[in-house]
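The complex appears here minus one protein chain, its other protein chains still in place.
Chain IDs A and B follow the sequence of writing; residue 1 opens each chain.
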Amino acid sequence: MSDRFDIIVVGGGPSGARAALAASAQGLNVALIDEQSAIGGQVWRAKNASILSAPKTHETRAGDALRRDVLASDITHIEGARVWQIETGWTLHVLRKDVSSELTCKSLVLATGAREYVQPVPGWTTSGVLGLAGATALFKQSLTPPGKRTIVSGTGPLVFFVASEIRRLGGEVAAVVTPNSRRDWMRALPSMLGRPALLMRGAIWVADLMLAGVPIYWQRVVTDVSGDDQVRGVSIAKLDQNWARTSEDIMLAADSLCLGNGLIPNIEAAHMLGVPIRHDHALGGWIPETTEDGGTSIDRLYLCGDGTGIRGAEAAAHQGTLTGLCAAADLGHGTVNLQKQAKAKWLKSARFGMTMTALSIPRVGQAQLTTPETIVCRCENVTRATIEAELNAGAQSSNAIKSGSRAGMGPCGGKFCATAIAQLIAQQSGAPVANIPPATPRPPLRPVPLSIAAGSFDYDALPIPKPAPL
Amino acid sequence: MIYDTAIIGGGIMGCGSALRLAQGGQRVIVLDQGDLGQGASGVNAGTLSLQIKRVKLMPYALKGHACWEAMGKAVGFAKTGGYTLAFNAREAALLQERQTLKAQAGAPIEFVSNNQLRNGEPNLTQQVVSASYCAEDGYANASLTGQYYLGKLRDAGIEYRERCEVTAIERDKNFKLTTPQGTINATRILLAAGAWLKPLAALMDVHLPVQARVNTVTVTERMPPLMSTVIGHATGLLTMKQKANGTLLIGGGWQGLGTPQEGRGRVSVDTVRPNLALAQYAVPALGTARILRSWTGFEANVPDFYPLAGVLPGVEGAYVLGCVRGGYTIGPYISQLMGDYILGREPELPLFDPGRDFKEGTI
Partner (left out) sequence: MIRLVPNHALKIVRSAPVVFTFDGQSVEGHAGENLAGALLRAGRLHLRNAPANGGPRGAFCCMGLCQECTVRIDGQVVEACRTEVTQGLAVERAG
């Protein structure tokens, strides 16, 4: 493969797929690259091939519609493909079926979506603890509940969706634990009234849990997970308005736990390419600088979807359409009218999405849940105490913490510890987290086996420059 | 407040000089545009190999090795010995010629038999034609440089400022350095800013013919033991070692993209791939190791590839230290020499006049 496309879109979620569809509809030669075997992203992730039949849900219907649209288009869908390196200009190095190949294009759209933030608490590394969003990925593709009796803990609407899905898939929910208060939800209500269908779904999730006698612990948080290679139970505690612990722990028994604290944008690819980043709590943390139509400071590089800020699936889809249209227009295809429509829809749905994001914005007390013995960097097994020792020795940046303690040096590339590390630096230095950027991201975008990165080669053809001066 | 010496650049060169000057009774301050030890000092591959040092710099490299050994565990020092490999007759001839001269210059380098090599590194390819060995070779953990020197500066009570870029230098009676954290006044200044020496000297209208190489390093995930020494290649285009934690560090001076002026280098797949291919050629079992990160660091040099260490031409009270080929190895030592020189003492080994005529290969 070394096809040259007009536009390559990376990421097959609602935003990337809509961007690809919009650009393709303008007559451009578009490729859509995605890690999964089917279009849908995390939110509309498709069932895997082991599921021969299953009842439809809201998510499967939305995903199926998107998949049908892509199938009916002229888009080249490159599935099960991992982009591991991007070179300006644009050349993408793509790992697929144990082979790396290069794809080139005139314009590049990154729709890299979001990942989950989980505030580290003692025992959160226990096997059997799943991320809240991770659990949804498991449900959607494998239709498997996380255990027999699960505690579901987290912020925003996701915690209720996960609890509901566990019940739908035949599992038992031991309890729902959420840092949000009923008052937080009352504040979100006015903007939810404009979305009656979603409001109704949420009401059904909560009512079903209540009918089933599942306790819902409002304004509470998981403070400790007990177990070793399997979850045995958790401790929970009451929180104040700032999410600082106010009460003694109580214990709840369960064999599994889903834990999450909201979503954060996947910015690494854009950041590596040199797009400036800024911090915005309301959008989930660090985001790349973009114009409203997805343009960046780098020529022919566009960004859309949750990777530019957490606004939810509906907004992401509209933003994808807008960005796809703009990328096409910059290549001389398309009209302004369609862009205006897409922008209006995007801005409207983004307002609602950000109301939901607001329920997960970390509050000052949250960082204290990470005790000195808690592992912060899962990959390298680095505790808060080790990071604080580094801070006390004078380290003042994410890069310095990484160099000195190895926190963030593991296979995940710091994706799951960067936020917690910035909190610790902020706390110690008194600087706001907005002044503490994540460590410099390094390629590859995903781990790649050396033999595949190296490719096939002939020793004698190896380009050997002249040796160093003697 | 007037410092005796303000040092611009908080890598090994700057911090090492600061420590020597403070020992000599000076009040010094170290300024870095980023964090201490996070430039070339912190992102190089950490190889400490006499086999890849220049013949004329060998006395400095031998002293440098002793410095690193003394720093020990705090910098992740490991003396493992190292092999340099040749895979064909041309490389074997190159190896023979170069290592012989380096051995004559004082490096304990010997040629080893195939059996000795196999016993030492059983996972090496069968394709080795010739190999040299140096028991003094090893590595340190470059990512600990910042942490180490930061601690040393603090222990010595030396002031330092991070994220403190010098944007202007004025000279009347003293030097006045403009920074985002205010003006710094000093009697003397030492430029130790590595690849940024050229723009820094230009602030005083001095032209230093400094160029920057953009060296690439790659690290893998943790692997079962595959090698116990530092492995190099006759051309110098491969260095690799496996750390105690199982990760493998692969370098060899393959060039990335970007310039110091742009503020960051970028990895080029075109050069990473042959670097990795060469590594896998040497140790085939590396093929399954997943690559976790590649990055670049700027290595400064001048046309003759010898250090700048001495007075900044034409500016009284200003000094420069940098462009040391093998600077990671030699840095802790040559910075002591620089400190001694500024203190008015005779350095143990000669310095390298930054005002010399830079014809290639001359000094």
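Quick note on the criterion: contacts are C-beta pairs under 8 Å (C-beta built on N, C-alpha and C of every residue); 3 or more make two chains touch, one makes a residue touch a chain.
As the structure is a prediction and not an experimental result, all values here were calculated from the model.
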| item | value |
| --- | --- |
| Sole residue of A:71, A:99 or A:212 that reaches the chain not shown, by the stated touch rule | A:212 |
| Touch criterion as defined above, residue of A:169, A:347, A:393 or A:434 at the omitted chain | A:169 |
| Residues belonging to subunit B that touch the chain removed from view | 221-222, 245-246, 288, 290 |
| Positions on subunit A where the hidden chain makes contact | 35, 42, 48-55, 115-116, 125-131, 133-135, 137-138, 141-144, 146, 164, 167-170, 204-205, 207-208, 211-212, 228-230, 375, 378-381, 410-412, 415-416, 446-447, 449 |
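Assume only the chains that are shown with their structure count from here on.
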| item | value |
| --- | --- |
| Subunit A-subunit B separation of Cα centroids, rounded to whole Å | 38 |
| Complex contacts: residues of subunit B adjacent to subunit A | 34-38, 42, 52, 54-55, 87, 94, 98, 101, 127, 143-147, 150-151, 154, 162, 220-221, 234-237, 253, 264, 267-269, 272-274, 276-281, 286-295, 305, 325, 361 |
| Subunit B contact footprint on subunit A (complex, rising order) | 85, 87, 91, 93, 274, 390, 393-397, 399-400, 402-404, 409-411, 413, 440, 442-444, 447-451, 453-455, 457, 459, 462-465, 467-470 |
